[in-house]
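Note that this complex is displayed minus one protein chain, with the remaining chains in position.
By written order: A and B. Residues from 1 in each chain.
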Amino acid sequence: MNQLTPNSSRMIVCDGNEAAARAVVLARPDVVSVFPITPQSSLVESLSQFVADGVLGAELINAEGEHSVLSALQGACLAGARTYTATSGPGLAFMFEPYVRTPGLRLPMVVSLVTRDMLSPQCVWGGQQDAMSVRECGWIQIYCEDVQEVLDTVVMAFKLAEHKDVLLPVNVCHDGNYLSYGVSRVEMPAAGLVDEFLGEAAVNWHIALDPARPMAVDPLTGGTGPGGAASFVGYRKSQIRGMASALDVFSDIHAEWGERFGRHWAPLVEEYRLDDADIAIVTIGSMTGAGKDAVDAARDRGEKVGLIKVKMYRPFPRGAMIAALSKVKAAGIVDRSVSFAWDCGPLHQDVMTALFASPVRIPLVGCIGGLAGADITAEHFARVIAATAQAAGGDIPASPIWLNEHD
Amino acid sequence: MAAQDTIRFVPERCDGCGDCMKACSKAKGSASRISVVAGVGQGWEMALCRQCGDPKCVANCPAGALDKHGGTGIVGWSAELCVDCHLCTLGCAYGGIAFDPTAGHVQKCDMCDGAPACVLACGKGALQHLSAAARLHETHADKEDMFVPGLSACQGCNSELLIRHTMRRIGRESIVAAPPGCIPGMGTVGYNGQTGSKVPIFHPLLTNTAAMLGGIKRQYERKGQDVTVVALAGDGGAVDVGFQSLSGAAERGERVLFICVDNEGYMNTGMQASGSTTFGSWTSTTPVGEIGRGKSTDGKYLPQLMMGHGCAYVATASTAFLDDYHAKLEKALAASRAGFAYLHVHAPCPTGWRFPAAMTTEVCRRQVESNFVTLWEFTPADGLRFTRGVERPRPVADYVRMIGKYKHLAPADLERIQASVDRRVETLQGFRRRPAAE
Partner (left out) sequence: MTDAHAKYLIVGASHAGREALAAIRMHDPEGRLVMLSREKHLPYSPTILPYVVSGRSAPDHIALAKAEWFADNRAELVLGARVVEVDPTARAVRLADGGRWTYDRLLLATGAEPAVPRVEGLERGGYHVLRTLDDALAVRTHAASARRAVVLGAGLVGLHAAETLAEAGLDVTVVEMRPHVLAEYFDARAAALIGETFERHGVRMLMGRRLERAAGSEPCRLGLDDGTELEADLLLVVAGVRPATDLLAGSPVATDKGILVDQRMRTNVEGIWAAGDVAQANGFLSGRPIINGTLPEAVEQGRIAGMDMAGDADLVPYGGGIALNTYGFFGRHAVAVGAAATAEGDGAEVHTTEGNGYCRIVLKDDRLIGLAAIDRVVDAGILWRLIQRRTDLTPVRDRFLSHPLETARALMSQGWR
């Protein structure tokens, strides 16, 4: 057992699930509730062991299902607790009823989504279809590229969620298989410094179940009675404001994190070798590593290719995305899930929407890969780059390229 | 009917000393109106006015000299109007009103203005001054009502009565969950930014009440603060979609009090059937028609399932027996400090079941008298104990006949209901802890 010391960072080797669990230890939540599901299970096993070892001093609720997991956390949060859980795929689906309610209650929770493709076909492997299915529920969604980013981002997510201008729940997504089980060397920030960074939890100053401050939480709101419509609209608009605020707040948090811990992550979208690029590939999650390798290889061949990595997906960072896209003549967007309505990926659809609201007009190539645990290799990205280059010349595919169609 | 007193005799504690009679005689300056006599075979017995609800002495009086006081419930006697015919004594089967030769007229107990001398004189605890309503009033009247006036429950609904009683007792150091249903429907959680309660109250989902309460309680325990967290749930949120979270929280021994107010269906939303709806019931989703004959299966009996979870305390209750309910509420609150406490309170619904609003308490009583509803409590250590005997019940038809939702039932249906009532009693009897000797 690695002992976590207060003021010095140190290097360890672990997978993404353990990294998330260690981040939770650093964030010192009051209540953690868990229910195991592949590929998240080792994460909650780690948490349980940390509690058993006294490393994590949280109340641990081993609930009978994800629905109760999130419900218990809602109660705890309303009572003033900093809270955390993690889930995946079918677990997220089962959690859906309390899940959709959490943002409206403005409960600043952090929940890791260890992403998994959705049933059916029956499948236990990675894919972002689960997270993408809840992209319009009002949760903040952040996608991580590697194990270190998982660790750092889970900690930062608490600060984002609890920020008074935000007060929204945050999903930190890391890809099942690649990040959940992928082992790498990571630097553990010093616990004392994280304490300073996060500060005291302030989760229920605005809405509480507390005998000292009696109030009705979530009375019936809306309807056609006097003031009902205005009241409901008021709540919804304030939720949207919280979402919008998250972009700047998260940027500030990243800046502070960089100052304190020396690691500087791009908070919204990361531009990689983009400044002089003719074309770009757009990635989300763990595929970014292979994408960067492909970009490097293309550069080595003399092709002016860059990469745009989406980190914050909800709210959608459209300003940052337009700024990045304005530097290139075409972009190839790689989704790890599908939008059933639009015959493309959800990220592709969001990028198109962002472009439409801007003066930038460039061709987009839609690519879908990595479903159900499939690899997206540098070779796959080479195909994306080639298709994007062709699109820049006017040859735009009418429908998405399915990268693993013949694998 | 207002608060009404009575004097209870506990024969096991009586040693026949006669102090009560001396005290009565002294207090009234005449023959004692309470009479303790040697029992048949052993022990002691007592004759005293019971201040009957429907007193036959009053009915027998030709002179209007006796009357039942609507407020105190005391049967009063007027020396001015009495004509000494003694016909009243023919009406009394308790020896509660008798001719006193020294006084020259009949005498009866007048409860000594609320402080009966006999009770005060009894050092053995064999006499107790009892009054369900009066004692409840005494115990709870000074306590704060935790809900706003004007909750909009249907006329005749006993849920409002129940939740006001419950929260008066529990008080402000509490948090209330009112999952969707009649209880928030009557306005307890409020509307558009206004609350219906003085304590923190919230709408959980229909599905997750017990889990949310568990989470709340864990956080207060972590902070070292003693807060009662209580669910005022309907049967849908407990028996049906709420069952998983309830079961999980019970298994984990979350230290909460879960009260299920069972009106046997989704009454708030238009009387649809729930898992608790009983066989034969008309509901809007088990209608009666050419083919349909109401619900075709028995209801799920949740209290029994909660026993199976080994909860710290499980009990059933009826608002026709509020004393019993309050006793159980006390135990449930105490038990909820150590583990999961579950109370199942039956709530006949005049609107959805179709009976006159004025009859709710009678319907509650009849449910119990017919064993359709049984009153019991359970702890893992002591097993099940009936708090009201189940022997010699009325036929369940006496209950069913009162309820409109059953009016289409054929004799064979009634037989089936009777059989399942009998079976349930038998099953419950099996949960009793038997003495080691057996």
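What we mean here is this: a contact is a pair of C-beta atoms (placed from the backbone, for glycine too) under 8 Å apart; a residue touches a chain by one contact, two chains touch by 3 or more.
None of these values were measured; they are calculated from a predicted model.
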Contact set (omitted chain vs shown chains) is B
Touch with the missing chain holds, among B:I7, B:C92 or B:L384, for B:C92
Across B:P101, B:G224 or B:G289, the one contacting the chain not displayed is B:P101
It is residues of chain B that touch the chain not shown, namely 9, 11, 35, 37-41, 45-47, 56-57, 59-60, 62-64, 81, 83-87, 89-95, 98-101, 104, 356, 358, 398, 401
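Throughout what follows, only the chains that are shown with their structure count from here on.
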As the complex stands, chain A meets chain B at residues 30-31, 33, 59, 61-65, 67-69, 71-81, 97-98, 101, 208-211, 213-222, 225-228, 231
Chain B contacts chain A in the complex at 172-175, 184, 189-205, 207-208, 210-223, 227, 244-245, 247-249, 251-252
